[in-house]
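Have a look at the structure below before the remarks.
A single protein chain has been removed from this complex, and every other one stays in its place.
The chains carry the letters A and B, assigned in the order they are written, with residues numbered from 1 in each.
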Amino acid sequence: MIRRMLLAASLALAAAAPALAQATLPQAPAPTGTLRIALKDDPDIMDPTLARTYTGRIVFAALCDKLFDIDEKLEIVPQLATSYKWETPTSLLITLRDGVTFHDGEKFDAAAVVYSLNRHMTMQGSFRRGEISDMDTAVVVDPLTVRITLKTPSAAFLSQLTDRAGMIVSPKAAEAAGRDFGLHPVCTGPFSFVERVAQDRIVLQRYPGYWDAGRIHFARVIYRPIPDNNARLANVQTGTVEFAERMEPDDVTTARANPRLAVAQVPQLGYQNITINITNGPRANTPMGRDARVRHAFELALDRATINQVVYQGAYTPTAQAVPPANPYHVASLVPEARNVERARALLREAGVTTPLAVDMIVPNNPDLRQVAEVIQSMVAEAGFNLKLSTMEFASSLQVTTRGEFETYLAGWSGRTDPDGNIWSFLHSRGPQNDGRYNNPEVDRLADAARAETDHDKRLALYTQLWQIAVVQDRARIYLWHATNIVIYSARLAGYRPISDGMIRVQDLRLQ
Amino acid sequence: MIGWLLRRLAQIIPTLLILSVMIFGLQQLMPGDPALILAGEERGDPVVLAQIRAELLLDRPIAEQYFVWVSKVVQGDFGFSWRIRMPVSQLILEKLPVTFQLATMAFVIAIVIGVPLGILSAVRRDTPTDWLANAVALAGISTPNFWLGIMMILFFSVNLGWLPPSGYVPLTEDWRASLATTIMPAFVLGSGIAGVLMRHTRAAMMTAMAQDYVRTARAKGMAEGVVVLKHAFRNALIPVVTLGAIEFGRLLAGAVLTEQIFTIPGFGKLIVDAVFNRDYPVVQGVVLATALIFVVLSLVADLLYMAINPRLRQA
Partner (left out) sequence: MNADSPRRRALRRFFQHRLAVLGLVVVVVFILAAVLAPWVAPYDPIQTSWTRLRKPPSAAFLFGTDENGRDVFSRVLWGARASLMAGVVSVLAAMLMGVPLGLLAGLAGKWTDALISRIADAMLSVPFLILAIALAAFLGPALENAMLAIAISAAPVFVRLARGMALEARSADWFEAARALGNPPWRTALLHVLPNIVPPLLVQGTLAIAEAIIAEASLSFLGLGQQPPQPSWGSMLNSAQRFLTQAPWMAIYPGVAIFVVVLAFNVFGDGLRDALDPRSQRR
């Protein structure tokens, strides 16, 4: 009896201190088995501060925990932080999780958070600086509390901490490795880094000291970049990988017919659009760049539904704005106009251009977008446009578009949880990704106001106005669709949570 | 012999130097400013761009950039990949064994097909067998590597489901899976070389068989098969052996598209991806390494040729 009570007491104690529990209680046997994930491309450098690619984020999901995460409803949920509080519109108090350690055994605390945020801000070549540029200071309040002050109120700031900007690296390891930290990243995620063979694989192993270890059911995760779509499909079919991401709509039928495979279709956060050079250098001086009616005519010549059907088997969502329907800031009243070749021709006549009007379009060198471009080419031809395509590698297209050496550009954006991440950078006259240098003071004002507005309804109203000017009136960009992330995985794999950011969260994943 | 070797070596160094200047010069013409690529979303910020340029010495005169690069290369330091920050030499060393395995298998396939066909067609000269063998060789030479690869995937992976369509498993990990993933690309690469090999074997065999000692052997009444195998074949092997080294260069080039199609992380894929990502240090390193391998191999081929064929040593 007494022994029983003692046991109960120690159990209660253990529950109160999870770190202690790990050390004293007999545990379930350590998980075995390997989860193999086929990626569409090879990630770039594995340093949260320097990383740029979408694919890299997928690997980080197992490697580096973030202060916050997002859930299926795109709501912000705790991860390394347990809670947050806005003391004032520019002062954010974040409480941290206790008992978390880095892969090198160092303790995770407020100092590490401040270190990582400052690293994002100051490291040369940082890709996070722009994301958290609103941050003024980050200070340690106590070992488990951080206070962040902003230069201006920002509704978008918190959502940045759900991505790479919110990943906390081990200060000791980061100091020691310097710029080579990405060769052997040390974070707090469920898996730690083992090795990387470029273009071949990234191997991670389970970190036994993970704060949420009970939800981890694999001993290893291996990420394998397999760019060819058929090859990714074949690999998941034959069971050489358990999971394949960013598959093509064509594969859905194949996978559905196979009882050993499961399919999930997750609407993505981003969009595809046609960027138009409006004021960026001499190449902007074209009918397309000068006259919104010509752009409108171009848009009227497009049939988004057919593009979607022909190239993507109807799997995507046609759109006329940057924010997808799943996002609470999607403006439901703004829908794409139906194709109308007659009106397009009339608009061109009204604008006084002689047809056929030659227009150049830069197209990324990947198979489905090349097909999209050809479909567009054939559609706009009927309205009197002679669309000339030049396919370009991403690397070349970056230079060409930044320098304004383009007329139109078929471009995509992977998307962010907060609408600001899909809008400000692209439409504000000072936006770093506003390649066409679209410039309308009213849009600038609305984008700035929406960025600071925390009330949902007021913010949505600001965005509704913004679209009215930027899209309906100015035709600054032609938004085409929101993509659907199609993932195909082994039917034995349970616990996959489809979340719009496309990340593969390894928590709760297990083989049955 | 020593003098000849020294002369050959003396030729290699200026060749490589000129090559290094060419690689470096061409890269300056390449569209796609690396600083812009590396700056990504911050490419609108001149401060960031200046920082990146300073770190990569892009703001220095080209001559200085070149000398810094060359002096490091001489010490075996090819720099690091701008994209993933791994040392280029490490990348090259990681990828070489993969392509080397492919190349070796391709060669074995080429020899197994090409040499017997060549002997057969030389022995049965001007018969339908000869014509058929020649046709096979020509077909091998004329088939575009990448198309053959696609057709093989279509047939063996998609229709029959016998072989994995792509990917690569290292020999050390699982030799069976490794062979299964490399047999198709190796065949694709080997088929073209088999054609070349067949033609050379045939020509060499015919020359050898026309020579006096073979005729003497025949006149002495040796069985035809013995004559062919013993005398002619040994002599005919000389060009075949030396050809091997030179064809290796062609193999590396063939690997570019073949590895792309079968997604094999080898040398060819390394360079294509590097070119597309404007990862200059990798492009430079890989092209230079390829040239070095090629130059060394043709030197070895010449040496082999002289070793096998003593008459040339006097010349």
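Please note the rule applied: contacts are C-beta pairs under 8 Å (C-beta built on N, C-alpha and C of every residue); 3 or more make two chains touch, one makes a residue touch a chain.
Note that this is a predicted model, so its numbers are computed, not measured.
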item	value
Which of B:Q65, B:T129 or B:T143 contacts the chain that the document leaves out	B:T143
Touching the absent chain when the full complex is considered, from A:T122, A:N285 or A:S378	A:S378
Listed residues B:V115, B:I153, B:V188 or B:V228, member touching the removed chain	B:I153
Residue numbers in chain A that touch the chain omitted from display	228-230, 248, 250, 254, 306, 309-311, 363, 365, 367-368, 370-371, 373-375, 377-378, 389-393, 396
Chain B residues touching the omitted chain (full complex)	11, 14-16, 18-19, 22, 26-27, 29-31, 138-139, 141-147, 150-151, 153-154, 158, 206, 210, 249-250, 252-254, 256-257, 260-261, 271-272, 275-276, 283, 287, 290-291, 294-295
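As a working rule, only the chains that are shown with their structure count from here on.
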item	value
Whole-Å gap between the CA centroids of chain A and chain B	40
Of all residues in chain A, those that touch chain B in their complex	42-47, 50, 52, 124-127, 129-130, 179-180, 182-183, 196-200, 224, 226-228, 230-231, 234-235, 238, 240, 365, 393-396, 398-400, 402, 425, 431-433
In the complex, chain B residues that touch chain A	31-33, 36-45, 48, 51-52, 55, 81, 83-86, 91, 94, 153, 157-158, 164-168, 261, 263, 265, 269-270, 273, 276-278
